[in-house]
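Quick one: the structure is below, and I'll ask about it shortly.
Apart from one protein chain that is not included, each protein chain of the complex appears where it belongs.
Every chain is named by a letter (A and B) in the order it is written, and numbering of its residues begins at 1.
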Amino acid sequence: MSESLIIEATINGFRRSFEVAVHHTLLDVLRDQLGLTGTKECCVVGECGACSVIVDGRPMNSCLMLAVEVDGAEVTTVEGLALGDGHLSPLQGAFLDAGAAQCGFCIPGQLIAAQALLDRIPHPTIDEIHEAMAGNLCRCAGYEQIAKAVQAAAEAANS
Amino acid sequence: MKTFEYARPSTVAEAVALLEQHGPDAELLAGGTDLVIEMRNAWKVPKVVIDLKRIDELRPAIRENGQWISISSTTVMTDIAEDARIQKYFPALVESAVVVGSVQIRARATLAGNICNGSPAADTAPPLLIYRAVVAIAGPAGRHKIPIDDFIVGPGKVALGRGELVTGIELPIPRQPIGAAYTRLTRRRGTDLASITLCCSVEEGGVARIAYGSVGPRAVLVEDSSGVLADPGAPDERKSEILDEVFADASPSLRSMRASPDYRRAMLRVLGARALQTAIDRFGDAS
Partner (left out) sequence: MKADGIGAAAHRLGGIGRVTGHQQYLADIRLADMLHVKLVKLDCARARIVSVDKSAAEQVPGVRLIMTADDLPQPVPRFGPQFQDRPILADGETKYHGEPVAAVAADTKEAAEEAARLVVVEHEVLEGGVFSVADALDPGAPLVQDPSIRADDQWARTNILREHRFGWGDVDAQEADLVIENLYEFPMVTHFAIEPHGFMAAPDGEGIAVWSTIQHPYLLQKTIGKLLKLPLSKVRVFAPDPGGGFGGKQNPKLEPLVAYIALHTGRPARLVLTLEETFQAVRRASAEVTVRTGLNSDGTLVFEDFECNFLIGAYVDIADRVVTKGSYLAAGPYRVPAVRIVARGILSHTTPSTAFRGFGIPQVTWARESNLDEGARALGIDRLEIRLHNLAEKGEEFVPGDTPADGHWVQSVQRAAELIGWDQPLAPGRGRGIALGLKSGPTTGLSYSTVRLLADGSVLVFSGTSDMGQGARTVFAQIASQELGVPLDRISVVMGDSSVVPYDQQTSASRSSVLMGTAVFNACLDIRNKLTALIAARFEVPESDISIEGGVVRIPDVEMTITEALQAGLGPLGGELVGNGEMRKDKDPSHPLGGSAAFFEFNTTAIELEVDPGTGEITILRHITVGDVGTALNPLQVAGQDEGAAIMGLGHTLMEHYIFDEDGRIRNLGAIDYRIPTSMDLPLQMRSDSIENADGPGPYGVKGISEGALLAVSPAVGSAVTEATGLIIRDLPLTPQRVWEAMTERA
């Protein structure tokens, strides 16, 4: 037992080992310690989804997790979505095409939720999309554009 | 958040020992969707946090032995919703698991945590009551099981003694056809805590059971064996009278900002009648 711990986690494809204070959330550590500020902070009670990251294949609110909990896990943040060669992923491209990003503050979380959805259901229906994204608030309310982008990305993966 | 010591036991026995040692200074951490918020707001300031997620015994998440389905205490809502066995035998539990929070919350929130947290609005409590769930507990004195109805005590209170933790929740596989349905009342369609949680079942012999929560200190279970509620042909007035009795114990909060007591009472009747109808239809399909 201790108040800080060295953990090892794969973050955006890179295995990293670093020390975290046990009472720091994953969100705090990503933003303040690892400098991965793409993951956003808004409500810190699991309601808005701005802090979403994918942990071992599932989307989660990093504001509700202790960083120590990802010891040994694989974490994807928005910074890890672009393709290896630095090009945008089809999903990111589809967000641009559809005009889904307005102020953009919720968008990292939306992309994470959408990517996790597409990983699980490659061809979701509109209802499945709205359902899978209901934990991601967008006050610019680009919900329709976001859903269209997710569908377009799904279709693009087909061709 | 105040700092604490973080423990990651690998066996139940270790976890029990830690719990016993630290008593009220320790908190168990499952998915953390309740606990992390409580700690951030300093409603809970544990000295020791015991993470249950590295305990091998608590895997696999879901087991079946022909008579029972056991759901280990680290099993999250997503696992429950996706499990074919649970979908088959306990569809109303799935209906409640898929409305807990959002996809992100369901990937973390455990069934056991939902019950142990003791919220009167816990979505999974009514279906667990309906399906006669049993809570498996480990503690300094060994292991025992108690019915869910006895386990749930009141707001923030469950029947756990010092050093005890929940290892799983077990559900008897129904031997006879049963039709069950879950429904809830919320302020919007997206993620919301429920102002009413309600589950009904219709079983052999004209038995109807209704469990409902969020309208009193804990979710309650009422059984009607008059045959009226389960009878598709019974006149509405008769059903109405019985539903009045079923919901007589509801004591919705006067101070809640989610819904007024009058609205909750009225909606119990509306949702109750609707869920009952679904349960009757499903019973018809099942038998």
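As a convention for this text, a residue touches a chain if its C-beta (ideal position, glycine included) is under 8 Å from a C-beta of that chain, and two chains touch if they have at least 3 such contacts.
Nothing here was measured: the structure is a model prediction, and the numbers come from that model.
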item	value
Interface partners of the hidden chain - shown chains only, full complex considered	A, B
Among A:I7, A:V22, A:L66 or A:L81, residue touching the chain not depicted	A:L81
Residue in contact with the excluded chain [from B:L185, B:C200 or B:I280]	B:L185
Interface residues of chain A (partner: the chain not displayed)	31-32, 36-45, 47-48, 50, 77-79, 81-82, 88, 92, 95-99, 101-108, 111, 129-131, 133-147
Residue numbers in chain B that touch the chain omitted from display	42, 185, 187-193, 257-260, 262-263, 266-267, 270-271, 274
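The working rule: only the chains that are shown with their structure count from here on.
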item	value
Distance between the centres, which are taken as Cα means, of chain B and chain A, whole angstrom	29
Complex contact set, residues of chain A against chain B	1-3, 5, 21-25, 44-47, 49, 52, 55, 58-61, 63-66, 68-69, 113, 116-117, 131-136
Footprint of chain A on chain B - complex, ascending	1-8, 29, 32-33, 36-37, 39-40, 48-49, 51, 53, 78, 101-105, 107-108, 189-191
